[in-house]
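The structure that follows is given in the form of structure tokens.
Note that this complex is displayed minus one protein chain, with the remaining chains in position.
We just call them A and B in the order they show up, numbering each chain from 1.
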Amino acid sequence: MAQTSPNTHPGWFTRIAHPGMFMGWTRHVVLPLAIATALAFAAGLYVVFFASPPDYQMGDTVRMMYVHVPTAWLSQFCYAVMFSSAIGTLVWRHPMADVSQKAAAPLGAAFTALALFTGAMWGRPTWGTFWEWDGRMTSTLVLLFIYLGIIALWRAFDDQLKAARIVSVVTLVGAVNIPIIKFSVDWWQTLHQPASVFRTDGPTVDFSILTPLLVMTLAFSLLFLTLHLVRMRTEVTRRRIRSLELAQARAAGGAP
Amino acid sequence: MTAFLAILSRDLKLGLRQGGDLLTLVLFFVIVGVLLPFAVGPDRPLLSQLAPAIIWVAALLAQLLSHDRLFRSDFEDGSLALFRQASLSLDGLVFAKLIAHWLLTGLPLVVAMPVLALVLGLSADGFWLAVMTLLAGTPALTAFGAIGAAVTVGLKRGGLVAPVIVLPMSLPVLIFGTGAFDPARVGAASQALLLLAALSLVSMALAPFAAALALRISGE
């Protein structure tokens, strides 16, 4: 890791890229971000349960949409974060990009699982079944498998620097592949089911639905940012632990 | 070009001399195809309806089984490090290995197909369609498998991780491979075959770069 000389003023890139500096400035960001998340959730839940009317078509089941849509959005946004971090790892060997990738994978898996769960809960009253082999649900399930595969790959490696670059390759291949999977699943669905199936993009979005939806999406996005940042900080600390442990073992062993 | 052909013939020779692997692969493919009717029951109409799905699942599993040896022995005995000094780039080398691997593991499945078609009661039209889809689709399976194999080549216990990564990515191949048989939609067969061929061509063209990148990282 390149040490910045104390005479030159570090640029914004160094401030992100250098783990020590990253730890310095993020220390002051975590708490405000966590408070903002809590406030956004408080406001969101208030609007969802007290200040929004039931939908004229879906009734009160619309209130499930306010967790389903934000988690579904995060399930894809998280992959975008991993994708850009993977490029950072492969092209610039950016140490924080490694950390960002590793921190994002379990979050992506968790939010994708939540999107599937809330989708199933929503599907039961509106479609009459928990699971429908619908294009969106099926590709979300495949996305969950890809997240879990990436996590499994992370855990299979001992050398985390090598793991980051190998996982980046898989993440990039996955990013190319996900649109193909989506297309193939849609093709498969039109093959097996006539157009009579309920379409998810059905009801037009009313303003009374839009407000709680936007507030909850903001709250979930802030939650993701907070968790991601804390997990990145933990990962940097873990790497520091590893080098300290090695130093300690060297000192104990008496090796040079 | 000579380097490319040299790698290709080397891999083919190695694969053919260890004929046991080839036989095992074909045997595995046939056994999976023959075992599934025992799970389903001896219902001939149902089986002939399920035949495309059974053949494709058997092909997917057989291909999955064969990927681990694609780079592992070359990586472990140092041949791969030696090849990197060659005039051929690593991407080209991986491409040559992919073609050899497909000839050794994809093509034999097509040859073994008649046995399964007979047992599963596939019609003549269905048989030719199955041959066509396997020919058009297995290169894509080889390509995805190569990425999985390259990514886990440095792992001593990578055996289970590679399938977990490769299987979800291979979903489109399975969908188009079996979708060609759907009688309900006019033109589904030719559309699926074209999509399958496109998928194979694109993945065969791009996979060498991804696999070579992973091999380079693993070799460092």
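Of note:
What we mean here is this: a contact is a pair of C-beta atoms (placed from the backbone, for glycine too) under 8 Å apart; a residue touches a chain by one contact, two chains touch by 3 or more.
To be clear about the criterion, contacts and distances are computed from a predicted model.
Chosen from "Succinate dehydrogenase subunit B", "Sugar ABC transporter ATP-binding protein", "Heme exporter protein D" or "STAS domain-containing protein", the protein name that UniProt gives for the omitted chain reads "Heme exporter protein D".
Touch with the chain omitted from the figure is made, among A:M121, A:A152, A:V176 or A:L225, by A:M121. When the omitted chain is restored, the residue from A:H18, A:K102 or A:R233 that touches it is A:R233. Remark: the residues of chain A touching the chain excluded from display are 49-50, 54, 59-61, 63-64, 67-68, 71, 107, 110, 113-114, 117-118, 121-122, 124-125, 223, 227, 230-231, 233-234, 237-238, 240-241, 244-245, 247-248, 251.
Assume only the chains that are shown with their structure count from here on.
Separation between the centroids of chain A and chain B, computed from CA atoms only, is 32 Å.
Of all residues in chain B, only 147, 151-152, 154-155, 157-158, 161, 164-165, 167-169, 171-172, 175-176, 179, 182, 184-185, 188, 195, 199, 206, 210, 213-214, 217-218, 220 touch chain A in the complex they form. Touching chain B in their complex are the following residues of chain A: 90, 142, 145-146, 148-150, 152-153, 156-157, 162, 165-166, 169-170, 172-174, 176-177, 180-181, 183-185, 187-188, 191-192.
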